[in-house]
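The other protein chains are all here in position, but one chain of the complex has been omitted.
In this document, chain identifiers A, B and C correspond to the written order of the chains, with residue numbering beginning at 1 in each.
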Amino acid sequence: MKMISYQEAIRQATYSEMEKDKNVFICGIGITSHAKAFGTTEGLEEKFGSSRCFDTPISEDAMTGFVFGSAVKGLKPIHVHIRSDFFILGMNQLANIISPFQYYVHGTIPLPIVFRVIIGRGFGQGAQHSKSLLSFFTHMPGFKVIAPSSPRDVKGLLTSAIRDNNPVIFFEHRWLYWSEQKIREESYEIQIGKGKIIKKGADITIVAISWMNVEAIFAAKILKKRNINVEIVDPRTLYPLDKKIIISSVKKTKRCLVVDCDWTFSGVSAEIAAIVSRECFDSLEKPVQRLGFKHVPCPTARHLENAFYPNAENIVRAVEEILQIEPMNLEGIEFFSNEKRFKGPL
Amino acid sequence: MKMISYQEAIRQATYSEMEKDKNVFICGIGITSHAKAFGTTEGLEEKFGSSRCFDTPISEDAMTGFVFGSAVKGLKPIHVHIRSDFFILGMNQLANIISPFQYYVHGTIPLPIVFRVIIGRGFGQGAQHSKSLLSFFTHMPGFKVIAPSSPRDVKGLLTSAIRDNNPVIFFEHRWLYWSEQKIREESYEIQIGKGKIIKKGADITIVAISWMNVEAIFAAKILKKRNINVEIVDPRTLYPLDKKIIISSVKKTKRCLVVDCDWTFSGVSAEIAAIVSRECFDSLEKPVQRLGFKHVPCPTARHLENAFYPNAENIVRAVEEILQIEPMNLEGIEFFSNEKRFKGPL
Amino acid sequence: MKSNLELYKSLYLIRYCEQRIIDLYHENEMRTPMHMSFGQEYIPVGVCSGLDMKCDITSSYRSHANFLAKTADYKSFFYEMYGKEDTVGKGKCGSMHLGDPKKGHILSSGIVASQIPAATGLAFANKYKKIQNFAICFFGDGAIDSGCFWESLNLACLFKLPVFFICEDNEWAVHTPKSDRRGYKDLKKIVGNFDLYFYEEESNDAEILQKKVNEAKNKYKRNPKPIFFNIRCYRYLAHIGIETDWNYNYRPKKVYNKWKKKDCLKIQKDKLFVKYDKNLIKNTEQNIEKKVDAVILKAKKSKSLNSREMFKGLFYEND
Partner (left out) sequence: MKSNLELYKSLYLIRYCEQRIIDLYHENEMRTPMHMSFGQEYIPVGVCSGLDMKCDITSSYRSHANFLAKTADYKSFFYEMYGKEDTVGKGKCGSMHLGDPKKGHILSSGIVASQIPAATGLAFANKYKKIQNFAICFFGDGAIDSGCFWESLNLACLFKLPVFFICEDNEWAVHTPKSDRRGYKDLKKIVGNFDLYFYEEESNDAEILQKKVNEAKNKYKRNPKPIFFNIRCYRYLAHIGIETDWNYNYRPKKVYNKWKKKDCLKIQKDKLFVKYDKNLIKNTEQNIEKKVDAVILKAKKSKSLNSREMFKGLFYEND
């Protein structure tokens, strides 16, 4: 066990899968240049050569079809997009070619593709470098959608994703990149489609997605001070969704808040809220609430950007409202921001 | 008042707006050829000339930006797509250019664009000619999304859409094209963002989208035979959504079924279910249920295609389950299909 | 490379299968919109045989000729048209999405141009694995309007991939002619200036085409660059459906008459008459007809996928 960061965990998983299986290759715009896709492709070209780790033209549309074609013939592409906003330039290939392909052949042709899609905040990124659009890929059939929130999970789930014979969209939040955790050095899998109880608690269930788990943990610590015990469930995989773990948690706590790092309207948070409202109908003491991006494009100015994103403060306030208790004094608490980045360990 | 079809209502609204405002123009692949976009562009080129009604190359991506640019300079484009599956080739322009533009300029520049997007069934259309993806455009901010279900509504809402100074995505279900209704000959507006009670009833609220209203009405007639009174709410506009009308209906009936013509996962139906579950928490006697496409790409063979789409039969069964009554005998009832098309009047 | 007789057999199989669709479509049992290859058959026949069938192909919704030229699997063809279980697609695909990846027809796509990028990926995989196989994308002249085509072309040339771009240039995109869609006069001067081998063809002769394709293949082997063929052809029937479309007057019938004279089956058949006995040709044709007819009968009676199994096959599960 060694302390490693989320970004290093991604690199390790990629490295060991490329070492293990010579059909695995990785490509994406700029991934061989010195920035190395935020460090995640460090050393890959040197080790595996430029036919297995390469840069591409700024042609997301055709490149999405390119990786698809290569997968049909037995390769295992990892296609890296440093923003979800760029990834959707491949929408036609995703929605019209990749989504139905496996179904056309009735599940008989392995189609191992991993799209590594980086989401999240920087500073002042604005409307075109901030979208998540997690919901799009859960809405259309044919994709597995994963959004890990810790170094341990990202390593295991990326390993599983690369080994999976289906198209996987793998969302990595940039603010998680520096988080650290002690994890196993050798490679390991984590099962796709299994959620995780990040923190146990009896008073309310928070279903948090990707980075929002970090905010939820922070919020939980604050709430703990007034003896509120939050249970945090990280679904980790958004499709197929581990409904069971969510439902059984809510049945216990009888209250639920869903916190997404995406817009809420027709979002994954809506799906989860709809499922929980239906499945926990008899247990719920309060309606399910949701938090997510404000329903506007992401503005650039710092104060507006801060207001755009949900954070631990919003979570605390939402929990207080659900529990119908007075809002506590949060003065002096410094929340995460681009200046105060979370480093972990979790 | 004259009996006219949905498709003729679309044509009339377009025609009168083009007559009224010389900045309105219409374009789309093949719209000037004899098929005339299912008859909806009939006579426009002849009357208004080929600079105001024209065919385009098969370049949805650039054409989406083209209509955007023309709108910024004061024109009022209507961009026709005969399938939603083709429309999403413009996703980059939609998500990255059009969605944030108005917000960038703080609401100061009129941006009147209408995307007429045809959805729905034909026969054996398969996975690439059957998607709706309504949810995508409600998820991203910056669009008004409309899906009228009757000749009267389509005429008034298209008129409003063309006059609106914001990007409107206007979904027209093909199976509604032949439906007929007596409507006013002169042009009129229907307010965007206002839902409508299609049928009053006390036992359960069905929120139905687009074509699903026709199925819901048919189901209601069947259920009426055993004295079940269904209330049907057609939101008509999906964004901004008329929450009020839905909520007050459900508060009355205490039960709710949402029926979408799209996939349900992270769909508009999830959003509505989440809203209703939260806002009607104290009134609901049963959990909100949903119907929509099966979670697979649309298969071609007739029997599979029929199983893919939700219909009146599924609605009857869902209502029976919610009301916890025995399933009735539906033998001998002929449901809508490509062979037995609905012609109206509603 | 195929003999004249083999070429003719392939052409005849395609033509006859489509003829049977025309005959039987009114029965309303083939519930899938048909985009007919009628008249354009020489392209996939010439191209695939020019590569000795060592290729993987992708094609547009106008897929019948491509599927049959590549796989010769008229059984799957009709089973899929009738929406039956005993095919790869199990009736989920229909006419627009015909394909059998294991037999080298990877997919047919109903979205113009969208089948093109996949071919670059297939070619990349072959190169990566050092397999001597070409990838072919077949697409219509309309696909060149799409950015997807240009991106794929650029990728292929940059990576020097073993891929054939085959433009089935029938002049029309539904009812819109090239001149209403193109902001340039000469495609050759544009596409031909990418790092590739550029060919044009309008003979309607599968034999000539197969030679040129074979030559192009050898060029690739000496100096690897993708190959582009712009192949003129003529669609006999309407854009969609089984009828002719003269009544719409959007294209002059006299052009049809010109092409009809050099119909691609006629061209090959005329050559056979020189070499073979008339009866042998007739027998060959009848043999094909008999087999096809038998399959159609079986297809009609064959069973469909149970709709309770409609969720199967969304994911690959045989891990």
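In this text, a contact is a pair of C-beta atoms (placed from the backbone, for glycine too) under 8 Å apart; a residue touches a chain by one contact, two chains touch by 3 or more.
Only a predicted model underlies this, so the values are computations on that prediction, with no experimental measurement involved.
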Among the chains present, which touch the one that was left out? A, B, C
Of the residues listed, C:I43, C:C148 or C:L265, which one is in contact with the missing chain? C:C148
Full-complex touch with the removed chain, picking from A:P77, A:G107 or A:P299, is A:P299
Have a look at B:S5, B:T64, B:S210 or B:T264 and name the one touching the chain we're not showing. B:T64
Residue touching the undisplayed chain, where the options are C:H26, C:K185 or C:K254: C:K185
Footprint left on chain A by the chain that the document does not show: 29-30, 33-35, 55-59, 61-62, 85-86, 89, 122-129, 294-297, 299-308
Contacts of chain C with the missing chain: which residues? 145-151, 153-159, 180-186, 189-190, 193-196
Could you please point out the chain B residues that touch the chain left off the display? 25, 51, 56-57, 59, 61-75, 77, 92-93, 96-97, 100-111, 141-142, 144, 165-166
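Just so we're on the same page, only the chains that are shown with their structure count from here on.
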What is the identifier of the chain with the smallest separation between its Cα mean and the overall Cα mean? B
Given the two chain pairs A-C and B-C, which is bridged by the higher number of C-beta pairs in contact? A-C
Using CA atom averages as chain centres, what separation in Å is found between chain A and chain B? 32
Let me have the rounded angstrom distance from the C-alpha centre of chain B over to the C-alpha centre of chain C, please. 36
Can you tell me which residues of chain C touch two or more of the remaining chains? 89-90, 92-93, 97, 109-111, 147, 314
Where does chain A touch two or more other chains at once, residue-wise? 92, 96, 100, 103-104, 141-142
